[in-house]
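Structure provided below as C-alpha cells; questions to follow.
Removed: one protein chain of the complex. Kept in place: all other protein chains.
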Amino acid sequence: MPELLYREALRRALDEEMARDPNVFLLGETIAERGGSFKVTEGLLARYGPQRVIDTPIAEASFTGMAVGAALIGLRPVVELLFIDFALLAMDQIVNQAAKIEFISGGRRRLPLVIRTQGGVGEGLAAQHSQSLEALFYHIPGLKVVMPATPADAYGLLKSAIRDDHPVVFIEHKRLYGVPGPVPAEETLLPLGSADCKRRGEDVTLVSWSFMVHRCLAAAEQLARRGIEAEVLDLRSLVPLDRQALLGSARKTGRVLIVHEAVRRGGVGGDLAATIMEEAWGNLAAPVRRLAGRNTPIPYSRNLEEACIPGVEEIAAAAAELAAAGR
Amino acid sequence: MPELLYREALRRALDEEMARDPNVFLLGETIAERGGSFKVTEGLLARYGPQRVIDTPIAEASFTGMAVGAALIGLRPVVELLFIDFALLAMDQIVNQAAKIEFISGGRRRLPLVIRTQGGVGEGLAAQHSQSLEALFYHIPGLKVVMPATPADAYGLLKSAIRDDHPVVFIEHKRLYGVPGPVPAEETLLPLGSADCKRRGEDVTLVSWSFMVHRCLAAAEQLARRGIEAEVLDLRSLVPLDRQALLGSARKTGRVLIVHEAVRRGGVGGDLAATIMEEAWGNLAAPVRRLAGRNTPIPYSRNLEEACIPGVEEIAAAAAELAAAGR
Amino acid sequence: MDAAPSDKENGLPPRALLLAMYRHMFATRRFEEVCLDFYRRGLIRGYLHSYIGEEAVAAGACAALRPDDYIASTHRGHGHCIAKGADLRFMMAEILGRETGYCRGRGGSMHIASADLHHLGANGIVGGGIPLATGAALGIRVRGGDQVVISFFSDGASNNGVFAESLNLAGVFRLPVIYLLENNFFAVSTPIECATGCCELAGRGPAYGVPGVCVDGNDAIAVWRETRRAVARARRGEGPSLIEARTFRWGGHHANDPGQYIDPERLAGWKKRDPLALLRRQIDDPQAVADVESRVEAELAAAIDFALDSPEPDLPSFLAAIEP
Partner (left out) sequence: MDAAPSDKENGLPPRALLLAMYRHMFATRRFEEVCLDFYRRGLIRGYLHSYIGEEAVAAGACAALRPDDYIASTHRGHGHCIAKGADLRFMMAEILGRETGYCRGRGGSMHIASADLHHLGANGIVGGGIPLATGAALGIRVRGGDQVVISFFSDGASNNGVFAESLNLAGVFRLPVIYLLENNFFAVSTPIECATGCCELAGRGPAYGVPGVCVDGNDAIAVWRETRRAVARARRGEGPSLIEARTFRWGGHHANDPGQYIDPERLAGWKKRDPLALLRRQIDDPQAVADVESRVEAELAAAIDFALDSPEPDLPSFLAAIEP
C-alpha cells in the first residue's frame, strides 16, 4: 500500500469526491490560493477552479451558515474552520441551524454538509488555538462527529462524510497532518460509526480517538514489554458510536481506560465510561478509568503545555494499575 | 419566611446587589423598558436608571463581549442572554474570551462577570428556544455553572454569583419563573458549590438540578407511598461541584439515579455517573443510572414535546427499579 | 442611492400579478386573524408573530420571483410563506402542530419550511436565515443557473453581525441574493432609534459594496418594482442588492404582547395607509377584488377544517425515529 501523509490522505479524499460529484465544493479561509494553513487543500484550486474552491473573508458564522444554505438546496459543501476554537464563532449556525434543520422539517429536508476543522495541543499556540472541543458537538442531536487518527482513516472517513446526507463535524488534529501511513491504492470508503481495533489484547482496553490513539499504541508497546497485553480501540467516530465494539472489548477485558485529549470534566469520556459501566457492569473487574486533558486553558510555555494532556508514560501507568485491579 | 416567585427572588438579588455596589450593572435585550421577556428585571430601570439597566440591540456576540470588557476594567456586569440557545451566538466571547482571560494573564486579571440565561422545554417554543445546554459550559475550564431550582436558591446563588470574582454562567429555567417558594427575609448568600439535600432518604439517591429537581421531589413522594425512601440531592451548581455531597449520598444509598433535562448523550450526567462509579465503586449496589432528555431537537407539537424529557412517572419507575437492584 | 428607474421599470405590473399580490396579502391578513384567534383560544402554542400591516412587502417581493427562486424567512414568516405560494392547509396544520403540516408538526410557526416551495425556512434565530440565503445564492452559482434568493429580515436583525458579514460576502462574490430588510421600526419593544445610531438602513449596503434602496413597504407595487429590478440585476450576474422596505406592524411583537410601547397616533397613521386598501385602490376593480377575497375565504375555511381534522403527530413513531 502506498504511504501518504495524513494531509495528503485528506486531500486525496477531497480530490476524488470533487471529481466524482460536481455538487461537492470547498469554502474556508485561505484554502484556495494558499492551499490552506495546513496545506490540506493544496492544488485543488488549480484542478477545480475558483467556483468550487473558495477563499472566504474572516466571517466564520456567515460562511458556515452559507455552507448550510448551499446544502439546503442540494449542494455538498465542505467548509473548513481553520481551528476548532473558531467554530465557537459559528455555533449558532452549526447548532441552531445545521443540526436542527432536518428535524424541524419533519425529516423532509436533507443537509449534506461537512465541517472540517482541527483541534488539539502541541505547537505553542496557547489558549485560543489548542482546544479539543468534540464534546460540544457530541452533545447536539443532529450532528455526526468523526475524528480520524491515521491517514487511511482520514481518507476513508472523509469520503464517507462527504457522501453522507447529514451534517458531519469532521475533526482533524494539528499534530497529525505530517504523520505518514499506508492508504489503500484503490478507492475505499470507511463507514461512519465503525471503531477500529488497532491492537488486540486481553488484559486491558484502551479506548481512544484522534491523536491520543498514537499515544495509546505507544503505551501498549511499553505494556507489552511488561507482559501486559492492551487492546487499543480507536473509536474513529463518536457519533455514530460503535457501541458494539466498545462494549464488546469492555466485556472481554473487564478493564477499560478511556484516554482523550479534551478536558476531562464534561468530556466525551465521561459519557462513554458511564455507558460502559451501565451496560457491562457485571463484566467489569474495576471501574472504568478516564485519563484526559487537565481542567485548564492551554498555556503557551512548552513545559506547561505538554503537561496538560495525557502522556505515554501516564497512560501506561494507569493501564498497568487497571490491569492489576481486581485480580 | 415570605414567599416569592422565582423571578421575584432573582429580581430581589439583582436589586440588593445593585444597591450595594455601584459597579454592578445590567445589560441585555429588552431588559430595561420592558423589564425583560420573563419580567425578572422589571422596575430596575426606574430605580437605577438607563446607565445601569441597559437595553441592547440584537447583537449577542458583541454585547456579551462588552460585558467581558467592562468586567476587565473592574465593573461587575450582569448580562442577560434571553434564551440559552442564543448563547450559541456568543460562544466565542464566552469561551475564547471570558473563560480564558484570567488564565491567559497568569492569574493577574479578574473577571467578575455573570451571564444570566434560561433554558429548558415546556412552552411549545420548539427546537431553537428549548435547549438545555449546560454541558457546553461545564466542559470549559474557567467558567462556573449555576442552576437554581427554587426561589431561595435563585436568590442566594445569584447574589453570590454577582460577588464572585470569576465568570459565572447562571442558568434559569423558563418553567420556574412563576414558581413560588419561601425566601429568607434577611439578606442571605448561598455559597457556589454547595449542593442541597432537598429530601432525605436511605434507599436511593436522585441527583438533579434546575427544573428536574421538582420532578424528582414529586417522584420521591410517589416512591414514599410505595415504601421507598428516595434522597433528592439538588446540585444547584455544577461548577464548582459539591463532590462531597454527591459521593456521600451515593455511598450511603449505594444506588444513584441522575436526572437531567438536557440530552443524555454528552450530558453532564455522564460525567457525574462516571465520577461516582470511579470513586464509590465499592459502595454501589448497582450501576449509576441516568434519565435524561432524549436525543432529539425539541419538537413543537405538545404531545411530542413533553415526551422528550423525563417525566415524574418515568423517574419513579427507574428509581424503584434501582432501589430493588442488587438486593 | 440608486439611479432613477427607467420609465419601463416604473410601469404597473400586469393585472394578473396585481390580483395575485392582492390574493397573497388578503390571505395573509385573514390567516393571521384566524391564528390570533386560535392563539387566544389556546389552540396555538409557543410564539406567534403576526405580519398584519406588513403584507405588501412579502407579496410585492415574491411577485418578482419565479417559482424556482428561493426565499429565507424569519420568526414573522407567515406572509413570506403565503406569498411564496404555500398551501394554507399545510400551513395551518403546522401551526396547529399536526402531522399533516409542512413540518409534520415538528416545527410550528417559527420553523415552517418547504423544499417544494423553495422556501428555505422561517427561523427562530433573529438573523439566522441571512447566511442561509446567502449560501443558497452561492450554491446557485456553484451549480450554475440563474435562480435568485430573497432573504427577508427586519431592522433588529440588521444590527446582528451576520447581516454585515453576509452583505459583505455576497458583495465580494457578487451573489444573486436580495436582502429585503423589512424596517418596521421595532425589534420587540426596542424602537430603532434606540438600537442604532444611523436609522438609514439602506445605507449599510454601499458600505459593503452592495447597492441599497429604500422603498415604501406598504405599497406592494413599489416593493415589486424595486425587487424586480434587483432580481434582474442578480439574474444578470451583477450581484446582490439591499432593499429597505419601510412598514409597520399593527400589533405587539407577538400574540401575547399588547404593544403598549407603540404610540397610538403613529399606529393610526400607518393604519390609514393599510397596504391592502392601497392595493385595492390601485387595482380599482371591486368585483375582481371581491372574487379574490371570497376564494381566499373558502380556501381558508377549508384549511381550518383540514388542520383541525388532522391527527397530531404519532408519539410512538416519533420515539422510534430517535437515534440512540
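Which chain is which? They are A, B and C, in the order written, and residues in each are numbered from 1.
Just so we're on the same page, a residue touches a chain if its C-beta (ideal position, glycine included) is under 8 Å from a C-beta of that chain, and two chains touch if they have at least 3 such contacts.
Bear in mind that the values here come from a model prediction, so they are computed numbers and not experimental data.
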| item | value |
| --- | --- |
| Partners of the unshown chain among those that are drawn | A, B, C |
| Listed residues B:G106, B:G227 or B:G282, member touching the removed chain | B:G106 |
| Candidates B:L5, B:L45 or B:A70 - the one touching the absent chain | B:A70 |
| Selected from C:T74, C:T100 or C:N159 as touching the chain missing from the view | C:N159 |
| Residues of chain B (touch criterion as defined above) contacting the omitted chain | 22-23, 25, 27, 51-52, 54, 56-57, 59, 61-75, 77, 92-93, 96-97, 101, 103-109, 141, 240, 243 |
| Absent chain, residues of chain C that touch it | 159-165, 168, 171-172, 174, 194-198, 203-204, 206-210, 239 |
| Residues in chain A touching the chain absent from view | 29-30, 33-34, 37, 55, 57-62, 85-86, 89, 123-129, 294-296, 299-304, 307 |
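What we mean here is this: only the chains that are shown with their structure count from here on.
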| item | value |
| --- | --- |
| From chain A, the most remote chain by mean C-alpha position | C |
| Centroid spacing, where centroids are CA-atom means, of chain B and chain C in whole angstrom | 37 |
| CA centroid of chain A to CA centroid of chain C, Å | 40 |
| Multi-partner residues of chain C (at least 2 other chains) | 103, 105-107, 111, 123-125, 128, 161, 323-324 |
| For chain A, residues contacting two or more additional chains | 61, 92, 96, 103-104, 141 |
